[in-house]
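First comes the structure, then the notes that go with it.
Only one protein chain is missing; all other protein chains are in place.
Right, chain A next:
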Amino acid sequence: MKRLPKFLLSAAMVATMATSFAAVQAATPPDTLVQAWQSDDIISLDPAEVFEFSASEIIGNTYERLIQYDIKDVSKISGQVAESWTVSDDGKTYTFKIRPNKKFASGNPITAEDVVYSIHRAVALDKSPAFILGQFGLTKDNVKDKVKQTGPLEMTFEVDKPYAPTLVLYCLGNSVASIVDKKLLVQNEKDGDWGYNWLKTKYAGSGPYIMRDWKANEVLVLERNPNYEQKTPLARVIFRHIKETASQRLLLEKGDIDIARNLNPEEIAAVSKNPDIQIQSAPKGTVYYLGLNQKNPNLAKPEVRKALKYLVDYAAIADTIMKYKGDVHQNFLPKGFLGAETDNPYKLDVAKAKELLAQAGLKDGFTVTMDTRSTSDITGIAQAMQSTFAQAGIKLEILPMDSKQALTKYRARQHDIYIGNWGSDYQDPNSNADTFAANDDNSDNAKAKPLAWRNAWDPGPLTAKTRAAVMERDAEKRAQMYKELQKAVLDDGPFVIFLQQTEVAAVRKNVKDFVLGPSFSDNDSSKAKKN
């Protein structure tokens, strides 16, 4: 019996040795901001392609655009790379003067040539966000005539119709219109790809930070751009992909990260009691809604659409399942947008709903299905609605499914009710009006598939009104037009809009000036400091 104890002993010793040294656990380095987030949505870091939340935040921190807006009041538009601009009398030609003496991170000067190249490139590559520029009549074939350099620091941008100038400017402030370093991209171009295969994982910008390294689903590192005018207080920002929210919480409380970006409501409630941690939040341009398919004969009745709006317990959802993550909001324009209506007239009112159902000839209710993505908050909301719908005799069957599957079905108009959210593509009200209030062709083979189309809803005169609003150059009149559109959709539309999303981050107290903005590309780490 000699060998065994010896063997066990040595094995035990190895195990103890391996576990007993305390890991070197200092706080994160003082010049580095470490964030934990879920970044598995990043597919590319090319601004011409980026359309995902996480990646647009990276683009926001690493690139510049012609135009920027004040994140506290998005109606205040100013130049970023543009020093000034003018709009021609016919409202179709925008002339921009570029700020002199600006440089890319590479050291190359920023000129009008780069700006023009960036727009040509985004339109020619024609990736997901290209429509944001394409909607002004720009195509691969005509973009070189429409967007032209007119001097070393001057260029023009020509649109096909006299749109409201703010729409054009907001779109030029979008991440798709980020200014890329032409010289650098030309060097890395292969077979006329505009440097696309290179830039997907690399960097060619002029923003406060440089994108230094990206390992998919692992880590993304930003570093201070020495050529940027206002140097960032921190030398680098590290984004760690931590999928599991409970792990994010542990890392945060332990001080191994400075910011946790994806905690769920219970975890936020728990860490908010930690004296070293503060909670930060900002409303986002995303609304949660139910889409009622008008191909379903019951849902097509106006009284039923209205009844369902009375059968949601808005306050309870916002206070429990979506605590910290959303506020009650019933109009299609998120707060902060031009013309956004903040009136929320609907409340849970079973008696009123029953009355409406009786008028529709559905006194005893009906059975209907809801395509529900299997995430905890969407499932929770769906269950809450199931119980309130039941109070009026409506039997709601929840069909749990994967998000891509739900989307595929939604885009084929095969759902009864779809529960989802919609984030604006840019800060102009047209982004949402175009999808909630307009539908040019309600036939099954229609090319465009706005949300109105997906729910088989013909908004009638609202489509024309939406198109008119986008041409209105007087901001006040324009705001009024959007208010009318919202009211019409709120009264009769096939959408039960119930929440506006809030983004929340748990931040260690020694971190100052980390900013959550109204859109994901406005989440700003460039002013953050640590003490």
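We adopt the following convention: a contact is a pair of C-beta atoms (placed from the backbone, for glycine too) under 8 Å apart; a residue touches a chain by one contact, two chains touch by 3 or more; residues count from 1.
The rule is simple: contacts and distances are computed from a predicted model.
K.L.:
Could you check which of "Peptide/nickel transport system permease protein", "Vitamin K-dependent gamma-carboxylase-like protein", "NADH-quinone oxidoreductase subunit E" or "ATPase" matches the UniProt name for the chain that's left out?
P.N.:
The UniProt record for the chain left out of view names it "Peptide/nickel transport system permease protein".
K.L.:
One chain is left out of this view; which of A:405, A:480 or A:510 touches it in the full complex?
P.N.:
The missing chain is touched by A:405.
K.L.:
Which of these, A:34, A:74 or A:378, touches the one chain of the complex that we don't see?
P.N.:
Only one of A:34, A:74 or A:378 touches the chain omitted from view, namely A:34.
K.L.:
Which one touches the absent chain: A:70, A:193 or A:218?
P.N.:
Considering all chains, including the one not shown, the answer is A:218.
K.L.:
Of the listed residues A:160, A:244 or A:491, which contacts the missing chain in the full complex?
P.N.:
A:244
K.L.:
Pick out the residues on chain A that sit against the missing chain.
P.N.:
1-4, 7-8, 11, 15, 18-25, 28-29, 32, 34, 40, 43-44, 51-52, 126-131, 134, 200-201, 215-219, 238, 240-244, 246-247, 250-251, 253-254, 256, 402, 404-405, 407-409, 411, 425, 447-449
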